[in-house]
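Removed from the display is one protein chain of the complex; every other protein chain stays in position.
Let's look at subunit A:
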Amino acid sequence: MAHEATMSPLAHADDHHGEHHESPNVFGFWLYLMTDCVLFGSIFAAFAVLRNQFAGGPSGKELFDLTNVGIETAILLFSSITYGFASLNALAKNKKMVLLWLAVTFVLGVSFVGLELNEFSSMIAEGNGPDRSAFLSAFFTLVGTHGLHVTCGLIWMVVLMVQMMGPQDLSERMMNKLACLSLFWHFLDIVWICVFSFVYLAGVM
């Protein structure tokens, strides 16, 4: 009791400065991510059922280029750690470094989307688009949904970078926004782990 009484004024003071307690905004965003988890789970379930329905068309073995997938994986993993560096610099209130690491993350994200679009367009050009077989429909839906999420994350990143420009310090609001995008970005890397394991690697087996 006495402990609580002495602690509470301090705890309240800290509450207003944030950092100690996760903001409800960040928790709300976490809840959104959990629903996104269920969305991806459903698409993975559809892919699991349709992964062998080739309708006489090409299988993953003929379509997938593991070198390309390896490069995409490496890019996304690097972008995760560069975003991590941006987060750490945000905590240290070092705005210039935050902008720098966000820019690096953005470039990596753009190259990931570029490689994916390149892969998609060459597949479609060879007549292996989403209309070729149930397997390809499921493949384009799953990998395309992930790519669309990454693209949204990139647009969000640009918006935050623009909002951060100028002489003002990093506000509490901006810290929350950065924390939400951090969760989003790392979450997309987790989804990609499942994509490269169960779509690409299992597909070429």
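Assume a contact is a pair of C-beta atoms (placed from the backbone, for glycine too) under 8 Å apart; a residue touches a chain by one contact, two chains touch by 3 or more; residues count from 1.
We adopt the following convention: contacts and distances are computed from a predicted model.
Novice: Would you mind picking the UniProt name of the chain not drawn here, from "Iron complex transport system ATP-binding protein", "Cytochrome bo(3) ubiquinol oxidase subunit 4", "ABC transporter permease" or "histidine kinase"?
Specialist: The chain we cannot see is, by its UniProt record, "Cytochrome bo(3) ubiquinol oxidase subunit 4".
Novice: In the complete complex, the non-displayed chain touches which residues of subunit A?
Specialist: Those residues of subunit A that touch the unshown chain are 14, 17, 19-22, 27, 30-31, 34-35, 37-38, 40-42, 44-46, 48-49, 66, 70, 73-74, 77, 80-81, 84-85, 87-88, 91-92, 183, 186-187, 189-190, 193-194, 196-198, 201-202, 204-205.
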